[in-house]
Every structure is written in C-alpha cells, then in structure tokens.
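Here the complex is missing one protein chain, while the rest keep their positions.
Read from first to last, the chains carry the letters A and B; within each, the first residue is number 1.
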Amino acid sequence: MTATDVAADVTAPGPMTPRPYRVVARRQDTHDTATLDLIPLYGEQAHWRSGQFMMLYAFGVGEIAVSISGGALPGEPLRHTIRDVGAVSHALTQTKVGDVIGVRGPFGTSWDAMDAVGGDLMFIAGGIGLAPLRPSILEAVRRRGEFRRVILLYGSRPGEGFLFTDEIEEWERLHGFTVHQGVRAGLADVVNDPSFDPAMLLTLACGPDIMMEVAAKTLTDRAVPPQKVRLSLERSMHCGIGLCGHCQLREAFMCVDGPVFSYDQLVPLLATEEL
Amino acid sequence: MTTTAVRTKPTVAVWKFASCDGCQLNLLNAEDELLEVADTVNIAYFPEATRTMLPGPYDVSLVEGSITTPEEIERIKMVREQSGVLITIGACATHGGIQALRNYADVEEYTRYVYAHPEYIETLETSTPISEHVKVDFELRGCPVDKYQLVEVIAAFAQGRRPRIPTYSVCVECKRAGNICVPVVSGEPCLGPVTQAGCGAICPSFNRGCYACFGPQDSQNCHGMADRLAALGMTNDEMVRAYRTFNATCEPFHAESMRHERARKAGAEEVEA
Partner (left out) sequence: MRTMGLAAIDELVAVLDGAGYEVFGPRVRDGAIVLAPISGVADLPRGVGDEQDAARYRLRDRGDDRLFGYAAAAQGLKPVLFPSDELLVRIRKTPIGFDLEEPEAPARPRAFLGARDCDLRALAVHDTVLSSREFADKSYGQRRDGVFVVAVSCADPCGTCFCVSQGGSPKPGDGYDLALTELVDDAGHRFVVEVGSERGAEVLAQVTTAEAAESDLAAVDAQVAEATASMGRTLDTEGLPELMFAAADSPHWDTVAARCLACTNCTLVCPTCFCTSVEDSTDLSMSTTERHRVWDSCFGARFSYIHGGVVRASGKSRYRQWITHKLAGYQQQFGLSGCVGCGRCITWCPAAIDITAEAAALRASLADPETDLETAGEAR
C-alpha cells in the first residue's frame, strides 16, 4: 500500500454518528424492563436481520448495544427490549412516547433460524435473552409449517420476572411450540424424549454465558453437532463496528464476528478463563 | 435557561472537616463553570463562598476534609442525615489526607510539639475518611480535586447520571497529553502507574514524577511499582513516605507502606516478597 492509496468518503455521515429515532410506543414488560418501538425522524427505516443489534444512544448519557427484539419484516418498527442495569439503559427505559433517541446499526451476525427448515428448532432463553431470540421466534411462527418441532426453553433468575408471557402462551397454544419453564429441566426433557434426533436439531441460545455453555455442552454430549448450536455472546461494545477493540474475544470481534456464534467457533475461546 | 428555572433546582451544600480548604477553593476557582453551575443547582450552604445559609435538607452535599475530632464524628452524622447524596471531595475526605500520617505516630507527642498548650487540644488518635463513619455515595479523589472533575460530578448528580470519572492510571492521561515518560527519560521516580488519573497529569507535564495524590488506580500493582522504584534507587524510608503522603488510609497504599516500614525497622536490604 502506498501513501496515497487510502481515500476516505468525506461526505457521508461517519459510522459513529447516531441517527435520531422517535419512540412511537412503549411497554413496561417487567419492573425493570421496557420495550420501545422506534421509527427514524427522517430517512429510511434501517433493514436488519434477526439476532443483530443496534447501538442506542440516550442524549447526553451515552450509548449501549441492544439486540433487536422485533420482527424483521419490512415496515415493522424497530423494536428493542431493554433491561435497566446501568446509566444508559436506565435513561433508555425511562423514555416516553415522543422522545427521541439515537440509533446506529444494525450490526453483527444473525441467527439464521431458517437453516432448521425441515427439522427441529429449539430456542433457549435466559432472562432478557428471550428478547434477541424473539425476531427468530416470530419467523418460526410465521413459517411454522416448515419445521417439525419448535421448542422454547425459558428460565429467569428469581425476581427477574418473565417477558412476553402473553405471546409465549400464544406460541404454545396456537402454533404448537413445546414450551418448558426452566432451562436445565427443559433440556433434560428434550434430550431424553424418545423422539429426540440430534442430527435434526438447530439450537439458538441467548442468556448468561454459563447457561449457554451448560446447554451447549449437554447437547453436544448427546451428539448434536456443535455447528448447530448457536449462542449470542455479550461483551463490552463501544463502537459496534470492529474498530474500538473492547469486545475482542481472542481473535473475534464480538460486534462484527458475533454476537451470534456457533458453538464449534466458541469452544477454544471459552476454554480459557478471562480470555 | 428558562427550562432549568422552571424546574426546582437541586440544592447543594459544601461542608468542611479537617482539611486545608484547597478543594473548596478549586470549586471557587472554576469561575467560568461556576456561573453555569449556579444556574443548574442552588448553592444553599457554602460558608466559604457566601453568607447565605439556607436550612437543610440538601439534595447534594460535598464534603471536604477528614474526621479528626470527636465533634466531627457527630457533625458528619448530622450532614449525612440532611443530605440526599453525599460526595466526598479530595484526598482528606476520601482517604484521610496528609493528616492521616498521625495514624502511624504518637498523637500526644505531636500535639506537644505543635501547641503551646496541648491540654486545650481535643483530638482523635487517627484521621479517618468520611466513609468510615457514614455512607458515601461518591468519592472524588485528589489533593486538591480537579475543578473539571468537580464540576462534572456536580453536573452528573444534578442531571441524574453517573459521573464520568475515569479510574485508570495517570499514565493514560500522560500519554494522551503527549508527555514524555518522566522515569524512563530521567530516572526520577514516578507513582503515575499506580495512581488514578484525573489531575490531567499535572506533575509529569512539568517533568516531575507523580506523587500519587489521587490515590490508587483500579488495577494498581503497588508491589510491582515498589520493585521498580527500588531499581531507581528509592530507599525503604522514601517508599514508606511515597505511599503514605496523601492517601495513607487506602488499603493498597497502606499495605505497601507497611511492608517497607517493616523492612526499614528490620534494617533489611530486601523487603519481604
């Protein structure tokens, strides 16, 4: 590369500049979790895929990475389900309809749930981890006939509360989802079920690291190919675009190589503590 | 600022305990920002700056100084009761200050040297941080505090957010400022690597080593630092002083100073591992 090869696009807004989005609907999900529907103040709505995340900016407070919890069909508002755990998430959960926040994205890899077509699809969610899975769950609902079994294991810590309970009931009743309350027990039921076919199963998991690791290990021990267990990891993200270095897990940038990884990619990365 | 005027502005009180007033002075020194501060908050009690003294309770209390007398123990409890948020400002209030050197000495003897009539002096044997007596919501470091950090803390609490106060080392500020590393280029000892940023790397900017007045950074390795200081020729005696000067009551500095004091007393060349 010579000194003159690198040219910058000096007119387009930089990737670190947020776009203003207005809160058009707000729902309080649990005591500390709220869901916001957002539309851009001007310009086109962003297009995203299930599993991707946005950087949400609360004016004057700061910015955090939040997975998209809404459907990815054209025309749907951008939806985020946010748990109040820090200064920025607090400010975001406190917004009211009509407020304006900043949005950058979408960023990161997607669940690609449709890889399970013709087979079984299992969602494993811990706490707020149900939110990033919801876009793929809606996909599975919409195209339910293309899957054999669709399973949802959902657990939460005591006091954390449960998200989307109305919808879960509907997924079970109207769309034939097999729903288990509690991840560990549900997992035992699934793998001990006589109809359990490890070669036919695609698993998408989102929750605390330890929950996902236990689930991935249990499944791969029962002959599920590690490529077909996908996990969404959380690490410190500042830029969302692979430039700032915060979210690195060895050679992986969580924000561009993740957040969704298949378990075979993660085995060497999760083997060492504090990596 | 019609919008802020309509809202009730949070009330702020500034309190003094055993201290030199330098931190309060830094608030007064923030002339440009102070007008805006006054627009944002209502300074209800600040004897050093104004005769107006509105009664409590106060939304935010800034506390300067450490606890060195029985009277102060009672007074800080009273301050706590009247305060929504209590913020300590400076090394005295946060880590005992220079006067915490008494914690390692015989206070009665000190008093005899200093005062003509020591019998009139009622004092505690120790200088302790505010957090040893009441709950503290935020501790701002420095001897004195940095005025920009002070304004940031006031703004953050007035705006209902966490203050942006970094906890990494002075070296980060030094390198960002383009300073040349003092110990590397001159061999002069510098405590910057174990010290929390916030001052803007003032001393290294003037080619002096850091004196650690902001206390330990979040990942301090005081033991490893001491090994390097020794390599630059620092004696155990100097090491004891280096770690005690401003923040003697904070654990990592205290522990490291004790290690060198034991070595000094033992007359040993080497300190224990």
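Everything that follows uses one rule, which is that a contact is a pair of C-beta atoms (placed from the backbone, for glycine too) under 8 Å apart; a residue touches a chain by one contact, two chains touch by 3 or more.
Since the structure is predicted, the reported quantities are computational estimates derived from the model, not experimental observations.
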item	value
Contacts of the hidden chain among displayed chains	A, B
Of B:Pro144, B:Pro183 or B:Gly198, the residue in touch with the unshown chain	B:Pro183
Residues from subunit B at the interface with the omitted partner, ascending	1, 4, 33, 36-37, 39-40, 151, 155, 158-159, 164, 166-169, 171-172, 175-181, 183-187, 190, 192-194, 207, 217-221, 223-225, 227-228, 231
Those residues of subunit A which, in the complete complex, touch the missing chain	1-10, 12-18, 20, 22, 41, 57, 59-63, 85-86, 89, 100, 102, 234-236, 238-239, 241-246, 248, 250-251, 253, 256, 268, 271-275
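Please note the rule applied: only the chains that are shown with their structure count from here on.
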item	value
Distance between the centres, which are taken as Cα means, of subunit B and subunit A, whole angstrom	43
Interfacial residue positions of subunit B with respect to subunit A in the complex	159, 161-162
Contact set on subunit A toward subunit B in their complex	60-61, 86-87, 91
